[in-house]
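Here's the structure, in structure tokens; my notes come after.
Removed from the display is one protein chain of the complex; every other protein chain stays in position.
Moving on, here comes subunit A:
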Amino acid sequence: MRFKDVFSIIGPSMIGPSSSHTAGAVRIGRAARQTLGEAPLEAEIVLYGSFADTYRGHGTDLALVAGLLDYPTDDERLPDAFAHAAQAGMRVELRAARTPEIHPNTAAIRLRGEKGRVFVKGRSIGGGSIEMVAVDRFDVKFTASYPTLLVFHADREGTIAELSGTLKRARVNIGHMQLDRESRNGAALTVIECDQAVPERELKRIGRLAGVARVRMIDLTAKEGIS
């Protein structure tokens, strides 16, 4: 079943005009910000395909920036997102890509915050649903429909077992899980879609596991303010 529940049919509540070009774009921006884990100071956005061709009329640019501000899809500040970003000290650069992409509605976002940097790529696949397909140099595939845990860690034995053990103790059920690594014994990223949000304390516990570099929680179901 492509559509799993009644609120994927009635909903989301959103600022118009387009579920794919506006609401989906907000969610991609928000997933990017939560992957960075702090308020971005600089954002470099590249738009592909139909995003690049029609972003002005659909407010896709405003929507992405609203997402970077961690606004939900129905936040009425969306049309003024650029002004709010400037007030928040966020510098935004946006351009259309010169090269094609597989999916017509794709955005690539490079962010810099006070503490770190991140690169993500996301696609808006219709009805406000998204698919994140890249985080830094890792291939990923998650929809951000569930609370999603990103664990950046070293590729070594036992990390996954410790990770899942911690989630088990926190009574968090894993719905889907994937792992990509740069090389054997190199850097790795594990993406875990959970049925429940992972409590702050458990996130810290995971962050202290041997070989874990950083942990990020992406939760687009929360109203705002997660970072």
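FYI, contacts are C-beta pairs under 8 Å (C-beta built on N, C-alpha and C of every residue); 3 or more make two chains touch, one makes a residue touch a chain; residues count from 1.
Please note the rule applied: contacts and distances are computed from a predicted model.
Comparing "Ferredoxin", "Penicillin-binding protein 1B", "Phosphate transport system permease protein PstA" or "L-serine dehydratase" against the UniProt entry of the hidden chain yields the protein name "L-serine dehydratase".
Counting the whole complex, the residues of subunit A in touch with the unshown chain are 1-20, 22-23, 50, 53-54, 56-59, 62, 74, 76, 78-79, 126-128, 195.
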